[in-house]
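The complex appears here minus one protein chain, its other protein chains still in place.
Our next item is subunit A:
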Amino acid sequence: MTTLLLLAPIAAPLLGALLYLGARWRPATRWASATGAALMLGAASTLAVDVATAGPRTALGGLLRADALTAFMLVVIGAVGLLATAATPAYLRAEIDAGRANPRTATRHSVLVQLFLAAMALAVLAANLGVLWVAVEATTIVTAFLVGQRRTRHAVEAAWKYVVICSTGIALALLGTFLLNYAAQHAPGTPGLDLAALTQHAAGLDPGVTRIAIALLIIGFGTKAGLAPLHAWLPDAHSQAPAPVSALMSGVLLAVAFYAVLRVKVIADVVLGTGFARALLLVMALVSVLLAASLLLAQRDYKRMLAYSSIEHLALVAFGAAVGGPLAYAAILLHILGHGLVKGVLFLAAGRILQTEATSRIDAVRGLAARQPLIAGCLGLGVLALIGLPPFSAFASELGIARTGFAGGLGWATAAVLAVVVVIAAALLGHTSRMLLGTAREGPGAAPAPRPIPATLGLTLVTGLIASAALGLTAGPLATLLHLAADTLTGMS
């Protein structure tokens, strides 16, 4: 039973991929990917209840392991995955109608997205750092073709940068993995690369070797999480990928990569004390958030705007991780889920705007509120949620991160981050209000006539926003899971 429960989140999307390979993309199979994601979310919820009552579970001879943190990440992947896949049929339909896609590319899109979900589920379920590494790198390979799907000059360029930079970053993480393994071989108990055993025997690891290994691992996985200094792939890949894929990349892929950083940090904190990983993450977070702010101020492309906002939010998560402690960890995990939902909604809305307005320039989209009120409303509310206004969950999580930051002796850094976050909020509001308000351009070259929004897309967007608001009011049954996961990260369980 446990084996089945741990395998289900990986197996459901894999079966979906097989189905699309066999039966292709057609009206009858349109909803298979959303069904797969729903199954994943169901399995994740069951697993969450299970590990919350009975503790960590292992399967397949110790290859897969699920604790509260794993279950929480699976909930995030399932929820954002469901959001993105539920909006996919409407997106693909519009692409095919516009002649930018055909049933063949739609099939390939569906197969790759399913493999993408399976790889992310494997990454969080892996008990072994080596397998975790392989799964994170596998996400790069399956998404490369999704980023370059439109085959335009820009899309191919973005895909090239994405593969080269992410593979390079992840190669650094591989070197770190080898070195950590080397340290583990010469430690009492020879824990190998098993994450639970490594945490248990961490006190015996050689500090000199572990320090190099941890630095490489944090920078390497940090690359994939969109943190400076190797963040350059992110705005290109996020802006060129099809909308549902951008939603998944921004909402969950960054979080899954950061999950690897969190797992490594637990080991680092035991071997090297909390100072080392904290300093590294603090520098990466501050540089990333400053970079995001400076590039957001004069941003002219709304998809890139959302991409830079993702860098900002991951930087906030990294900052929370640098602060450390159970409350900060609970806050960043809540932030990851809230950001995933809202960014998913925003990228899906942006994808629809790109389809109807045929431009991704902010100044070319005017008076959206008058022409497409539902999409404009979702975009506006989404941006409000993104900058952390109540009742949305980013308010609660950012407040939590700030409070623990001031309490944890990082007052100056917290104040600096908060100041930059305010600047970013102003920039986002300014850009969005220019898109939503005003009157549409007249005359030749004016935006094409508005089309009604597909019902499924509208439903998905509204559901995502409601979920985010509900999460901000009460974490509900997730609260227990959040605190258990935070305890895992502090090494308390």
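FYI, a contact is a pair of C-beta atoms (placed from the backbone, for glycine too) under 8 Å apart; a residue touches a chain by one contact, two chains touch by 3 or more; residues count from 1.
Throughout what follows, contacts and distances are computed from a predicted model.
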### Message
Looking at what's absent rather than what's present, what does UniProt name the missing chain, "Hydrogenase-4 component E", "Aerobic carbon-monoxide dehydrogenase large subunit", "FAD binding domain-containing protein" or "Biotin-dependent carboxyltransferase family protein"?
### Response
"Hydrogenase-4 component E"
### Task
Looking beyond the chains shown, say which of A:130, A:438 or A:454 touches the absent one.
A:130
### Selected residue (touches chain absent from view) among A:11, A:38, A:52 or A:209
A:209
### Summary
Among the options A:29, A:107 or A:299, the absent chain makes contact with A:299
## Note on the structure
Among A:144, A:425 or A:461, contact with the omitted chain is made only by A:144
### Query
Mind pulling the subunit A residues that touch the left-out chain?
128, 130-131, 133-134, 137-138, 140-141, 144-145, 148, 151-154, 156-161, 163-164, 167-168, 171, 174-175, 178-179, 181-183, 185-186, 192-193, 206, 208-209, 211-212, 235-236, 239-240, 295, 298-299, 304
